[in-house]
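Removed: one protein chain of the complex. Kept in place: all other protein chains.
Going in written order, the chains are labelled A and B, and every chain counts its residues from 1.
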Amino acid sequence: MCAHLIVTLRAVLLAAALGLGWMAAPAVAAPPDNNADVYRAVREGTAQSITFTAPADRMLIQSEGQTWRQWRNGPITQIGGWMLAGVFVALVLFRLVRGKIMLEGPPTGRLIQRFSTVERMTHWTVALSFVLLAITGLTLLFGKHVVIPLIGYSAFSWIAALGKNVHNFVGPLFFASTLVMVALFARDNVWQAIDALWIRKAGGLLSGEHVPSWRFNFGEKTWFWIGVVILGLLVGITGLVLDFPGNGQIRQDMQLAHIIHTSGALIFIALSLGHIYIGSVGMEGSLESMKTGYVDETWAREHHEYWYREAKGGSGAAPVAPGSARPSTAH
Amino acid sequence: MARMKFLCDTERCIECNGCVTACKNEHEVPWGIQRRRVVTINDGVVGQEKSMSVACMHCSDAPCMAVCPVDVFYRTEDGVVLHDKDACIGCGYCFYACPFGAPQFPQTGTFGQRGKMDKCTFCAGGPEADGSDAEFEKYGKNRLAEGKLPMCAEMCSTKALLGGDGTALADIFRERVVRRGGSGAEMIGWNTAYGSGEQKRQQTRGGDK
Partner (left out) sequence: MNTTRTALLIGAAMALAACGEAPQVTNYKAGTYSGKPDTRPWESAAYGGDKALWESDMRARARKQTEIGRMPPG
């Protein structure tokens, strides 16, 4: 406290002395009495000379590291964490309000093929690698705050080392299988006129109404384009930049790639929770369709009516069965 | 209580790279890694060329420590930032965050993946027993435990690079500045690593954010 007082006092005296000096002396623009200019230049990220080959880049001080740290430790960790928790809570609420979405009619016992073997293998490769990547990735982001307090850092470092290696080796598999998946599913995910009805009725998610659609409804299409295509490829490509260091990318490239990778992945995981919920415990018959490739005719008629009619040899948009939501616009 | 710091006097550094070599030799640093580097700014501009030697500055608010996902970093009572190589997973986050490019990785993993991070230890070794073979193997010599200061600073031929307790270094530097004139502000990197006086006061008051 005393020292602080002395420092303050000294600063006041110094300021007074300088002020007096300034009043006495003629105003001359002297060069700054410090290294502010040098500092500014150094922190602008200009390349400097280094005798040896620089290990990474040729800066004296890289200010981008501080920016990266603030993004990663700040919004990405905090907003990302709250977002995942929020989606989880929303799904729990949805489950409590809506319950499991059951078939309304009795199953007919007749099956229709919904997914081919290739499609199912691709889906499960993507799905399995996605889950592994999500778990290991979240471990790296949140483990320090959630797991280390529980088991200590030495034990956690085993988990994290395993997780990092799994993440690095499964990553390219995820990217490759995502490419295959995009190629396989893109055709049936293009916009179709009936999707407007789905948007207007919000998919019937809360009302329980069945909105007719072709093979994929607009909810599935949203997940496909935003999730699989945009986020999947974005996270995949930035992941490859991070996964193979020493191929020309400098530190700043990797910082940027990491910010995109982590934010994209967190949104991807948040969306995937909805997909995983509705594809497993949330809806009767949906898991079987991807497990076996076949759905019951009742399921097909209730959830994807046009596709069902088309599969049965009709023209798809033909008259719909009673009890289903009727498109308000005539087809 | 000592607070270990590095200070490079840019008026004196002649870019001989003796510190780099001394460090590599003293610690038998792995191939491809140099814990210290000499950077020259305004190279070739007469009167403005300055060189300085940088390594880990053992920051007060160390970015590596803040971003490490497995929390391998620790700080000794003397303010030296050390790390536990056994727990390091080689993610490279410290390498992204460090302003001075101190953390480096041997590319030992499959497909050139990062190995365990290596950086300047202020010649203070690591968590292993002081002076043990295991410690030397991973971190190099533990000179502090022998009552010596970092090799790079102690062998600097022009005494541009100083290492040791911050107050002792400040005294030495003040004497120099008084002798040669000038403002004494030629300590590039100092504010980034240790903060200016104002930042430090805020930190001790408000805590890290």
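Following the convention adopted for this analysis, contacts are C-beta pairs under 8 Å (C-beta built on N, C-alpha and C of every residue); 3 or more make two chains touch, one makes a residue touch a chain.
Please read all numbers here as calculations on a predicted model, not as lab measurements.
Peer 1: Using the touch definition up top, pick the residue from B:Glu11, B:Glu28 or B:Glu175 that touches the left-out chain.
Peer 2: With B:Glu11, B:Glu28 or B:Glu175 as choices, the missing chain is touched by B:Glu175.
Peer 1: Of the residues listed, A:Ala47, A:Val89, A:Ala186 or A:Ala202, which one is in contact with the missing chain?
Peer 2: A:Val89
Peer 1: Which residue among A:Ala47, A:Val146, A:Leu206 or A:Ile250 touches the omitted chain?
Peer 2: Only one listed residue reaches the unshown chain, and that is A:Val146.
Peer 1: For subunit B, which residues touch the unseen chain?
Peer 2: With respect to the unshown chain, the touching residues of subunit B are 1-3, 60-62, 65-67, 72-79, 82, 84, 124, 126-127, 129-131, 142, 144-149, 153-154, 159, 162-165, 168-169, 172, 175-176, 179, 203-204, 207-208.
Peer 1: Kindly note down the residues of subunit A that lie in touch with the hidden chain.
Peer 2: 73, 77-78, 81-82, 84-85, 88-89, 92, 95, 138, 142, 145-146, 153, 281
Everything below uses one rule, namely that only the chains that are shown with their structure count from here on.
Peer 1: Flag every residue of subunit A that touches subunit B in the complex, lowest number first.
Peer 2: Answer in residue numbers: 33-35, 38-39, 41-42, 48-52, 54-63, 65-66, 68-69, 72-73, 140-141, 143-144, 148, 153-154, 156-157, 160-161, 163-164, 168, 242-247, 251, 254-255, 258.
Peer 1: Spell out the part of subunit B that touches subunit A in their complex, as residue ranges.
Peer 2: That would be residues 15, 17, 20, 32-34, 37-41, 43, 50, 52, 54, 63, 66-72, 86-93, 95-101, 104-105, 107, 111-114, 183, 185-189, 191-192 of subunit B.
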